[in-house]
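First up is the structure itself, then whatever we jot down about it.
For this view, one protein chain was removed and the others were kept in their places.
Chains here go by letter, A and B, matching the order in which they are written, and residues are numbered from 1 within each.
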Amino acid sequence: MELNTILQVLLFGVVWGGLYTLIATGLNVIYGVMKILNIAHGELLMLGAYLTFWLFTLWDVSPLVSMPLAALAMFAFGVIIQKLLIEPLMVRTKTLAAFENATLIIFFGVLLILQNVAMLLWTADYRVLSYLNDPVTIGGLSVAANRLVVAAVALAVSGLMYVGMQYTLVGKAIRAVSEDRDTAKLMGINVKQIGLLGFGIGAALAGTAGSLASTIYVITPTVGLLFTIKAFTVMVIGGLGSQMGILVAGLALGVLESGASYIIGAEYKDVTGYVLLIGFILWKSRTSSAFRGEIK
Amino acid sequence: MNHDQNSILEVRGLGIHFGGVQALRNVSFRLDPGKIIGVMGPNGAGKTTLFNLITGVYKPSSGSIWLGDQQLQDLPPYRICHVGIARSFQSGRPFTNMTALENVLVGLHFGRGSGVLGMAEARIRASEILALVGLSKQGGRPVSSLNLMERKIVELARALATCPKILLLDEILAGLSPMDLAPAIAIIERIRDELGITVVWIEHIMKVLMETCEHLLVLHHGEKIAEGTPSEVTANEIVAQAYFGKKEGVQHG
Partner (left out) sequence: MSRKHWASLALVVVLAILPIGISSYHMSLLVSVYLAVALAGSWNLFAGTTGYVSLGHGLFFGIGAYSFAVSLVTLGYGPVASFALTALCTAVCATVLGFVLLTTRIRVAYFAIVMLGFNEIIKTVVANTKSLGSSYGLTLPPVPSNLIAYYFLLGLAVLVVLLFFLIQRSKWGYGLKAILSDEVAAEVTGVNTVALKMAMFVISGTLVGLAGGMIAWHWSYIDPYMAFDLAVSFEMVVMAVFGGIGSLWGPVMGAVAMSLLKEFLNTAVPQLHSIIFGGLVIILILWCPGGIVELVVNLRRRLKKADATDRTTR
């Protein structure tokens, strides 16, 4: 294989990898703070994508401007979900398992509603956003400018998240709650507020990713679930809670998908992720004690 | 109980490491059946790790574990139970979604010597075991409504229901109020006397171990640093150093 081809594949991998990292980061924050798997995460992404699309199509608003708007809108939405749906469940369920099961159902309901509302409002037609499509040449490689922008922004925001989590007070509080909720409470951290914040941030990141994705991918009401599953893959492989791990895993997934798409064919692109995920979990379950259920 | 060759628990050169930490190194001992043997050592000495290894929850990195002439280290935990080794956990882990009686039933239906019991017979036998440990009245109550002492005794009863030859107790007295100590110790001694079970007992309350155990093992930093009768162990300098950093003998109480 030519060097050029390899670099091209790598570049595409980084573009998508950056996006996956971003989405997984959001999912990870939610999981960390509430210990729940938000299966409706992709729907938040979808909403961000549609928001960007319509602002662009109807009023010529640049996606770069829509992006922070989508982030804010989804932040608010996330806070509302946490306040109205998750908090009551925390009070009403008596065991962690019951809470997890109930939240699974809630998110399923949210998924149904959002997907079908989108279907009603905007039909199932494929929407495509044409923005910065012109190719740019870097060192012999030709790539559409928007992909570069997506990669750059996704990685930048992920990086910002990392910095924020490490060095800001809020970030540290979030990490504290994620690691040890009870001790965090004892230290005076308002876990309820962190819960709201956490979900808001996670949702905002999904919205941002959606905004970015809308420029390089097709938009439909059902586009969300695929991204959710990939984000899970990245989150699990990268290690729940480890931002660095998620970055590496996200990029790895992107590159592997890109490679698989080139070698085997585009139909198997998505499958690569799952095979990777499953192989990883199974391998780790047999070797590392952290991956197994508690032993004590 | 017949104390034959197959009731002798032996450990040879046992070692395990987690990542870079050597939690247990070259531990060897051979336990005479029908006694209460104490296991002591400062926190982090590897005592619970030792129990986890013997019961098959962990696999050793080196060494072997024997019950009589049968090797145990490659067996899964449920097989080790069937061979005759039962345990209790440090935090007390009875099944909280059942009653006390049902906990014991699990031990009866799945432990060593199971399979011959019909459902009705098992219930009778379970009541007997609960009577032995003094929990007859609590049989029908859900475990979640019991206090700590009762929960720990339920766990003990469940372990007994598996017909063990060897019973491993991990800090069973932890968290109990001073009034509950004597009854708990009495139950354990009764287990040795009436059932002939070998009891291997990790405990932090040294006074109790000194008074009830016929034999003691001392672990420190994952190694066995001493073994012997209580008086031998208390006079041991190495033990004193491990606990107090002094060169004199260990004080009682």
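Definition applied: a contact is a pair of C-beta atoms (placed from the backbone, for glycine too) under 8 Å apart; a residue touches a chain by one contact, two chains touch by 3 or more.
The structure displayed is predicted, hence computed values, not measured ones.
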Contact list for the unshown chain, restricted to visible chains: A, B
Touch criterion as defined above, residue of A:Leu7, A:Leu37 or A:Ile189 at the omitted chain: A:Leu37
Residue touching the undisplayed chain, where the options are A:Leu19, A:Val33 or A:Ile106: A:Ile106
Given B:Gly107, B:Gly139 or B:Gly222, the one touching the chain that is not displayed: B:Gly107
Residue of B:Arg12, B:Lys35, B:His82 or B:His221 touching the missing chain in the full complex: B:His82
Missing-partner contacts on subunit B, residue numbers: 55-57, 76-78, 80-82, 86-87, 89, 93-98, 102, 105-107, 109-112, 114, 119, 122, 155, 158-159, 162
Touching residues (missing chain, whole complex) on subunit A: 37, 85, 88-89, 92-93, 97-102, 104-106, 108-113, 115-117, 120, 225, 229, 232-233, 236, 267-268, 270-271, 273-275, 277-278, 281-282, 285-286, 291-296
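Methods note: only the chains that are shown with their structure count from here on.
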Subunit A-subunit B separation of Cα centroids, rounded to whole Å: 47
